[in-house]
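A protein chain is absent from this complex, but the other protein chains hold their places.
Up next is subunit A:
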Amino acid sequence: MITTMKNAIDLRGLRKEYKGFTLDNISLSLPMGCIMGFIGENGAGKSTTIKAMLGLIGKDSGEVLLLGKDPLKDRTVMEDIGLVLDSGFFPPEMNAKALGTALSSIYRNWDSAAFQAFLSRFEIDPAKKVKEYSRGMVMKLSLTAALSHKAKLLILDEATSGLDPIVRDDILDLLFEFIEDEQHSVFLSSHITDDLEKIADYVAFLHKGKLVLSAEKDLLLDSFGILKCSEAELQSLSPTSVTGMRKSEFGVTALVKKYELPARYQVEPASLEDIMLYSIKGKRQGKEGL
């Protein structure tokens, strides 16, 4: 059993089975003071993983530790966790002011001054009802609430999906500020890989309920590259160096492990999106994915 507090999140062998879908043996760790981007296509199981972590759904097996504690056994750990989900979860008939009053009795470390400050920063009208907010304002309100009780860990599930680039940038700036002191961590699930490339320290990639990889983002981006060549040239490479390929009318484009290729090959930088696309849709010399 893991007892260290070095990690903000520890998942060991997390499993949840549904009819037609299984979250299968998810194991990952998020060190304190870091941001982890949790990527995967729609339906990969990102939300299921987060819900199992938080106790919103039961798990079939596995261990979950948040800030060193099992949230199902010790509910007090949730005082230190801020949550933003993909859709709003505040009563539509309440306004921000009433919500702040309610939340001040729910969280022991509620900071009303911080709540007011974030409402002003995000230009949220405290008298306006939640049902009158746009999606972006609802996300900002959720983030405001999550940041107003001195949380050490923020968990965001598709929080930036459907938002315009300006609002997304505001949220990313806020997350950067949040982890500045290295005592805070962020776990952010998204299929918008551009956002994660900007801020994540670690990336975990989920595909069809299985964790395909979990690594430092910079290391990942440094390890992989995009090679454009002919099919014959691709066939001449070691199979282990090619992760996925896609055919085009001019030849093939392949996601390759840069350091396993001979020096003569010109490899372009790969983005997280490339890694995701080629892993899911690319074919590795007859086999699919990573």
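Here is the rule we go by: a contact is a pair of C-beta atoms (placed from the backbone, for glycine too) under 8 Å apart; a residue touches a chain by one contact, two chains touch by 3 or more; residues count from 1.
In this text, contacts and distances are computed from a predicted model.
Visitor: Considering the UniProt annotation of the chain absent from this complex, which name among "ABC-2 transporter permease", "Carbon-phosphorus lyase complex subunit PhnI", "(2Fe-2S)-binding protein" or "Stage V sporulation protein AD" applies?
Guide: Looking only at the record, the undisplayed chain corresponds to "ABC-2 transporter permease".
Visitor: Quick one: which of A:9, A:35 or A:78 touches the chain that's been left out?
Guide: Per the contact definition at the top, the residue touching the missing chain is A:78.
Visitor: If I consider the whole complex, including the chain that's not displayed, which of A:6, A:108, A:121 or A:281 touches that chain?
Guide: That would be A:108, which touches the missing chain.
Visitor: Using the document's definition of touch, tell me which of A:55, A:68 or A:251 contacts the absent chain.
Guide: In the complete complex, the chain left out is touched by residue A:55.
Visitor: Going by the contact rule already stated, which one of A:94, A:124, A:226 or A:261 would touch the omitted chain in the full complex?
Guide: Only one of A:94, A:124, A:226 or A:261 touches the chain omitted from view, namely A:94.
Visitor: Give me the subunit A residues in contact with the hidden chain, please.
Guide: 51, 54-58, 75-76, 78-79, 81, 83, 85, 87-94, 98-99, 101-108
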